[in-house]
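The structure under discussion appears below in the form of structure tokens.
Missing here: one protein chain of the complex. Every other protein chain is in place.
Moving on, here comes chain A:
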Amino acid sequence: MSNLTEIFKNHKAFIPFVVADDPDFDTTVANIVALADGGADIVEVGIPFSDPIADGAVIQAADLRAFASGVRTKTVFDIIAEARKQTTVPIVFLTYLNIVFKYGYDAFCQKCQALGVSGLVIPDMPYESKAEIMPAANKYGIDIIPLITPTSGHRIEKIAKNATGFIYVVSSLGITGERNEFFNGLKDLVSEIKNYTDVPTAIGFGVYTPEQAKTMASIADGVIIGSAIVDIVAREKQAAPKAVEAFTKAIRSAMDEGTKASV
């Protein structure tokens, strides 16, 4: 088990997401550092997959830019190694199970440990399918971050009770990307999770603006933002790190403001 849970003890955690090698190696390294400098608590790095079935158009397009840059699994590890020279920010990977499976569960988790990557978010690995990766994850102290969604229902108990690191609470049905409306039972969903575990919760999928981040921070222990940042990278390209840092600061202060207001 990693120390991810500790991060949520001080304040509401902000967890931004970037796709590795989008648009290139150096920009991704700089983006990770910029996110850390801007106040991110955990940086989620996406390892591109050819068929990202949980992702919307924005992240699909980022994956394509990364492939155009020639991204390999090894490239992603090199990016993290490079970023590690400049930041100690906690990092988790988001990727699809085939990428991990092909690398080898043991070798992949060992690599994560060596790079200081604390956890894995794998959208196509539900609770029932995680048994095969758990021996390797436990061996190297890597948290497998579970997802709980508005449709999880009776599954919430077993998922929450077995969670480590943090719990990724999916804000609404469907795929990643900007949205104006979220599942209206999010508060109840989070409080049900709290009945079963002390592991912190972070809400993601479709959170796009500082205002939305503030709202989500009032519901859960953390907020995950992906497409909004990936959009900045798409727009600013190599100049992205500066804009990414500014955006991170804006989110950070909106979340802190919300937390103070609710105290």
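Observations on the model:
Assume a residue touches a chain if its C-beta (ideal position, glycine included) is under 8 Å from a C-beta of that chain, and two chains touch if they have at least 3 such contacts; residues count from 1.
In the analysis below, contacts and distances are computed from a predicted model.
Of the candidates "Tryptophan synthase beta chain", "Putative spermidine/putrescine transport system ATP-binding protein", "ABC transporter permease" or "Membrane protein", the chain left out of this view carries the UniProt protein name "Tryptophan synthase beta chain".
Considering the full assembly, A:M125 is the residue among A:M125, A:I142, A:A160 or A:I251 that touches the omitted chain.
Although one chain is not drawn, the whole complex shows that of A:S118, A:T149 or A:T248 it is A:T149 that touches it. The omitted chain makes contact with just one of the residues A:T5, A:T73 or A:Q110: A:T73.
Remark: the residues of chain A touching the chain excluded from display are 49-51, 53-54, 57, 60, 67, 72-73, 97-99, 101-103, 123-129, 131-132, 146-155, 159, 170, 173-175.
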